[in-house]
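Excluded from the complex is one protein chain; the other protein chains are retained at their positions.
First chain written, first letter: the chains are A, B, C and D, and each begins at residue 1.
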Amino acid sequence: MLINCAAYQNGRKLADISVSEIHLYIHEPDCFVWVALKDPEPTELNAMQKEFGLHVLAVEDARHGHQRPKIEEYGKSLFVVLQIIEPTDGELAVGELAIFVGGNYVLSVRSRAARGSTDVRDRCEKEPDHGAAAPGYVLYALMDAVVDRYFPVLDALETQLENIEERVFANQTTRVNVEDLYELKRKLMIVKHAAEPLLDATARLFGGRVPQLCTGLQEYFRDVYDHLLRLNQSIDSERDMVTTAISVNLALITIQENEVMKRLAAYAALVAVPTMIGGVYGMNFEHMPELNWEYGYPVALGAMAVIDAYLFYRFRKAKWL
Amino acid sequence: MLINCAAYQNGRKLADISVSEIHLYIHEPDCFVWVALKDPEPTELNAMQKEFGLHVLAVEDARHGHQRPKIEEYGKSLFVVLQIIEPTDGELAVGELAIFVGGNYVLSVRSRAARGSTDVRDRCEKEPDHGAAAPGYVLYALMDAVVDRYFPVLDALETQLENIEERVFANQTTRVNVEDLYELKRKLMIVKHAAEPLLDATARLFGGRVPQLCTGLQEYFRDVYDHLLRLNQSIDSERDMVTTAISVNLALITIQENEVMKRLAAYAALVAVPTMIGGVYGMNFEHMPELNWEYGYPVALGAMAVIDAYLFYRFRKAKWL
Amino acid sequence: MLINCAAYQNGRKLADISVSEIHLYIHEPDCFVWVALKDPEPTELNAMQKEFGLHVLAVEDARHGHQRPKIEEYGKSLFVVLQIIEPTDGELAVGELAIFVGGNYVLSVRSRAARGSTDVRDRCEKEPDHGAAAPGYVLYALMDAVVDRYFPVLDALETQLENIEERVFANQTTRVNVEDLYELKRKLMIVKHAAEPLLDATARLFGGRVPQLCTGLQEYFRDVYDHLLRLNQSIDSERDMVTTAISVNLALITIQENEVMKRLAAYAALVAVPTMIGGVYGMNFEHMPELNWEYGYPVALGAMAVIDAYLFYRFRKAKWL
Amino acid sequence: MLINCAAYQNGRKLADISVSEIHLYIHEPDCFVWVALKDPEPTELNAMQKEFGLHVLAVEDARHGHQRPKIEEYGKSLFVVLQIIEPTDGELAVGELAIFVGGNYVLSVRSRAARGSTDVRDRCEKEPDHGAAAPGYVLYALMDAVVDRYFPVLDALETQLENIEERVFANQTTRVNVEDLYELKRKLMIVKHAAEPLLDATARLFGGRVPQLCTGLQEYFRDVYDHLLRLNQSIDSERDMVTTAISVNLALITIQENEVMKRLAAYAALVAVPTMIGGVYGMNFEHMPELNWEYGYPVALGAMAVIDAYLFYRFRKAKWL
Partner (left out) sequence: MLINCAAYQNGRKLADISVSEIHLYIHEPDCFVWVALKDPEPTELNAMQKEFGLHVLAVEDARHGHQRPKIEEYGKSLFVVLQIIEPTDGELAVGELAIFVGGNYVLSVRSRAARGSTDVRDRCEKEPDHGAAAPGYVLYALMDAVVDRYFPVLDALETQLENIEERVFANQTTRVNVEDLYELKRKLMIVKHAAEPLLDATARLFGGRVPQLCTGLQEYFRDVYDHLLRLNQSIDSERDMVTTAISVNLALITIQENEVMKRLAAYAALVAVPTMIGGVYGMNFEHMPELNWEYGYPVALGAMAVIDAYLFYRFRKAKWL
């Protein structure tokens, strides 16, 4: 589905154009065309491939989807794949943004993702002097937007961890906590898969031999790189904390088991002692002097009560009850 | 066993030829011979060694089998070993594809694997303009096919993990889950051993100094490399999740133990209290006024019932029952 | 909020100046201006940006805060972000010190941190011959001060670990220890996040191509680097010990569970044996010779006592009681 | 102890010579001397040092033994230390093979190892055309032989792991399994210590700047390297599996504990219910109508039997029994 198709010159938007007009603009000097597709049909991609002369392997990748994030050079053009992560119904949906960038075009192909890049377009059009004149800056703006949207996702996961921690330490060592920790680790994996491969790839856009499209924009790509580094660091420590939380949870469960066992044992003792005394005086010996005492029975009951009271006191003191 | 032997020129298949005709074609310009063997006899390999002048160590490796995946240069020719993974009866069978590539020949030796490379031959013959003219492209096509067949294997393992997860969280903390997780980890190891060593090896086919056979095909080998990277990443996170699942499973078992213990204790209490009361009134004291009461017995029974009912209510509230 | 604004020439302080006078000093030869802000208003930062020609991305970072520690070159100037860690009410508060350094200015922006850099200013002014003449030395002094303040924080965490260890091994395998170990790991993470990223960044200030501002000061920056290395090593081993302590704690809890179970079982046995004997002699058979013995009852009681005494002796010997 | 001392020229063995004749051969063109010592006396080593001009540090290392595997260049000669692993009485005995190689000599010093290198000598003498003419090829043949002998050792350890796995999953979660897994890990460590350090060392014999002695033999040393890589990979995954097996074993033990606990509780219930009923009808109330019923006793026994049968049925269904 075609979302947008516009021509830009010297940092200013010339016009929204139709696909058939693309070839009129892309050979003008200092002019480039920015096309945005969403879940495109194969025919739409093929049309773009011919228009911009895209490499067959890159178009394959965009068509198939489910790529890992990467930045590949094909001659003087770049092919970038980013993963878009959108929280949907408590799950993380993973979509894709494939970007083809050449000297006079930007083609972005969004797949399986709800939220588009209108804000990026607005931002680029509002900053004509900043270098919005060039496809490289558009690439930066798109990458920056995708990466910035990872942060709220990660923040939400961090809040989840804090909630679980709270529940764990509030003595609620339930089955649900363990499931949630596992689920959390799985989600962190998803974000990691989106962010980590980009790190090395982005590093090549500002250090060493920089692709021609990105020259003069190194400081911008370094900024994206810096955000990715921060993301990765946060993901790694959160994963570490999740692992620690799982083993801490196990320790707490075992402690609780210990406490329950002690409580049970204490109650068992309180019941067992009267039963034993009852058993003793239930014996049928002929000569059991206590049985004939007038106060034998209340004394026996009293003994039961006193022993249990004493045990209760001891168990309380030892924190078993 | 000879599977196939054909001569190609300028991307077109000239003819299926016999082994004895090989020397007629291999010195023609722009011509190469593609021989496919399956579980070959030593004599067959020796014949090929003489025909194509293969290095003694490479032929040794192909003969012995059970090599780790690798790509080695012997002068201007390449020797590639790939592992073929085929799921058989719930196990992963590991076969081997050894490929010798020179300027005018491709020799592929398949061992201990059922599925052949007919599809690769078809694909190469259908794409004459793409560079099917050269042994390097055939190498790419063979590698691409082997690597692509790892994906369904890994997908099956991922489905297995999901099934185990479901069972684990559905409160079925059985012995079988633990065994299955262990088994899964072992299988992931097998896929890892096939994919990981190829990663570094493949990287040398498109970056830095590229072997002459692969020049002009770098983008294709980078594509294989990219698939391998994706595989490795998936394997690593799945292994991580398996490890986490094992410890999560342990936590759940301990929680279950806890719950069972509480339930048992609750039932024990329900039985112990009447036993104790019975013990008390089973004592043989002469002066036990309750024994002579007309309603002593029903009152005692009632006390048992009331206390048990109360305990039952408390245990229910505390979720022990 | 403006904390300080002063002009320096040849290592001597010329005067405290107002912001509006900065442009008078900054073009003098061998003269530089040192401005310190604290939690600045956007307008203050904008004024500084214009005064010193700061890069827009760097100013953005300083404004937004919550950056990871880093050292970035913008042309001939440096932008440094450090994290300030201050223990507050048992928590570690993380503030920030952003430093812009150019040939003739140092601008330090402190955010969310209580303790300032007066001591650094004093130190720089007292060492005019040491190279206090240059912004690079001021940068060193600021970095050195921030890094040196990490050590007492880490020392406090080490003391906490020792306290927990002591409690754990003193047989107090309580819930609190587990919580404290978890909390400790979280705090170590915070210090790690402050120190680790600086390591690589600082290495670029004395090895390889050194920014012009830092030439001649390599030995000083290597000293900061050395402190950071020491910090990182300590953090890593402490994190390792915390993880070990958690699993050691689990082992101790399980041992304790074992001991409690044995003790309980021993007491249960002491009660169960008399109950059993009582049950036997409580049977109503007509022909039970013991019942008619004159000393039947005392003998039965004696048997109970003897058996229990023997069991008690055995349990003591086996260390169950 | 002198094992062997022979002179070779142009790939052919000239003669077995005595130590005192060495100096006669070692200056002949294309001639080299191959001396093999076993657990040598200091005097023997000193004699060799003088004969071949060996470096003092290398001779020290050979004398002291217990070195880690390494390959060191001393000028134009090489000093190689390999560890020989021999299974003895269920233990792995670690011996050593120190090899000094120069342009005209090979000196191999075997220590604390039973099996010698006769097969290597035979192999070298049978392949005169292959480059057996040179000390470098002898070095390759010795290294190849030592490394190849690691494989059966590792295979035996893998078989051990499989045996333990089988026992673990066959419900035999005994103390012995845990001990065996620990022991296995220790032995894997021993093999790792022999193989891992050789990896980097061997890499320097065929890649980058190659020592003069090894030029022309790169493909042979790459083959040794490839074997070492395979070994290391196997060791690493086996170590990983051992660790997993230990935690899987713990999970199985806990599951078993759970099952035993349930079975015990079920039997306890079957005994507790009749005891309770017995207790109730053992009470001495005057007015207990059931006691006077003619069929009171059989009804009570029947109630016990029915309740126990019902419980038994429930426990069976719940798989507790």
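Here is the rule we go by: a contact is a pair of C-beta atoms (placed from the backbone, for glycine too) under 8 Å apart; a residue touches a chain by one contact, two chains touch by 3 or more.
Model, not experiment: these values are computed from the prediction.
Colleague: Which residue from C:V56, C:A156, C:M283 or C:A309 sits in contact with the chain not drawn here?
Modeller: Only one of C:V56, C:A156, C:M283 or C:A309 touches the chain omitted from view, namely C:M283.
Colleague: With the missing chain put back, one of D:E72, D:E219 or D:D236 would touch it. Which one?
Modeller: D:E72
Colleague: Which subunit C residues touch the hidden chain?
Modeller: Residues 165, 169, 171, 219-220, 222-223, 226, 229-230, 233, 237, 240-241, 244-245, 247-248, 250-252, 254-255, 257-258, 261-262, 265, 268-269, 272-273, 275-276, 278-288 of subunit C touch the chain that is not shown.
Colleague: Mind listing the subunit D residues that contact the chain we can't see here?
Modeller: Considering the whole complex, subunit D reaches the absent chain at 55, 57, 67-68, 70, 72, 74, 173-175, 178-179, 181-182, 185-186, 189, 192-193, 197, 243, 246-247, 249-250, 253-254, 256-257, 260-261, 264, 267-268, 271-272, 274-275, 277-279, 281-284, 288, 290-297, 300-301, 304.
Rule of thumb we're sticking to: only the chains that are shown with their structure count from here on.
Colleague: Count the smallest number of chain-to-chain hops linking subunit B with subunit D, moving only between touching chains.
Modeller: When the steps are counted carefully, the minimum from subunit B to subunit D is 1.
Colleague: Can you tell me the C-alpha superposition angle of subunit C onto subunit D, nearest 5°?
Modeller: 145
Colleague: How many angstrom lie between the CA centroids of subunit A and subunit C, rounded to a whole number?
Modeller: The mean C-alpha positions of subunit A and subunit C differ by 25 Å.
Colleague: Which whole number of Å gives the spacing of the CA centres of subunit A and subunit D?
Modeller: One centre to the other, that is 40 Å.
Colleague: Name the residues of subunit C that each touch 2 or more other chains.
Modeller: 282
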